[in-house]
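For this depiction, one protein chain was excluded, whereas all remaining protein chains were kept in their positions.
The first chain written gets the first letter, and so on, giving A and B; residue counts start at 1 in each chain.
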Amino acid sequence: MAGSPLHTFRVRTEAREELREVTSLVADTIAAKGGSGLATIFVPHTSAGVTINENADRDVARDMLLWLQRLVPNSDEFRHMEGNSDAHIKTTLVGNSVTIPYTGGRLRLGTWQGIYLCEFDGPRTRTVELFLP
Amino acid sequence: MAGSPLHTFRVRTEAREELREVTSLVADTIAAKGGSGLATIFVPHTSAGVTINENADRDVARDMLLWLQRLVPNSDEFRHMEGNSDAHIKTTLVGNSVTIPYTGGRLRLGTWQGIYLCEFDGPRTRTVELFLP
Partner (left out) sequence: MAGSPLHTFRVRTEAREELREVTSLVADTIAAKGGSGLATIFVPHTSAGVTINENADRDVARDMLLWLQRLVPNSDEFRHMEGNSDAHIKTTLVGNSVTIPYTGGRLRLGTWQGIYLCEFDGPRTRTVELFLP
């Protein structure tokens, strides 16, 4: 009953840019498994990433998306023919994985921390992988 | 005598924005434990992160904080009522964890690398977690 260390989720996003919270997907899987270790969340995309940030006030996510647009607009100088270089660059700035300790079947997130899939070129159905060794 | 894989430190910061080196906290714990593996440093906050950068010339940390302020000023466009959206955004850009191999009880940091707690909304007492599997 040990199961595979790898858990795969599909997440539907609903806008070109969106921070979608996936904390409960991760927390529920760890609660079912129990034990202690290091949880790694990996996003196998190049125009979507994953980050940890505040989940109390939704305006934090709104402000973050706004400012990432200011920092990386869709410039005329970009050459990539698909026209989504802004999404690729934001993904590298945010990153494709987060790593979080868990003990006794509970993620050791801080009081205000949530895990967010960062959609930068949606809406799409995205994959989120959770690795629990 | 194996002990828990999780080590928790409290670090006091002294300014709103500060890069505070925590390399010795990590290195000393690994030296006491010995062995080889992968060290993960995790910061359970949403307005403070952790990064690796140069620890020879303190001006690198100063230049980095200056430029992060240029990139993410505290804009009038932000709506988050606590007024620290800049700190949340910087935390996502820098990240909440770093991962470093160690062998024979020694961190395999490069010659110029140090580990820095990145305070973006201090001064506060922050938590730094070190996971050594």
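Please note the rule applied: a contact is a pair of C-beta atoms (placed from the backbone, for glycine too) under 8 Å apart; a residue touches a chain by one contact, two chains touch by 3 or more.
Since the model is a prediction, treat every value here as computed from it, not as a measurement.
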{"item": "For subunit A, residues in touch with the removed chain", "value": "5-6, 40, 42, 44-46, 71-72, 75, 77-82, 85, 88-89, 91-93, 95-97, 99, 127, 129, 131, 133"}
{"item": "Missing-partner contacts on subunit B, residue numbers", "value": "36-38, 51-54, 57, 59-60, 62-64, 66-68, 71, 93-95, 98-101, 103, 108-113, 133"}
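We adopt the following convention: only the chains that are shown with their structure count from here on.
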{"item": "Rounded Å distance between subunit A and subunit B, as computed from the means of their C-alpha atoms", "value": "20"}
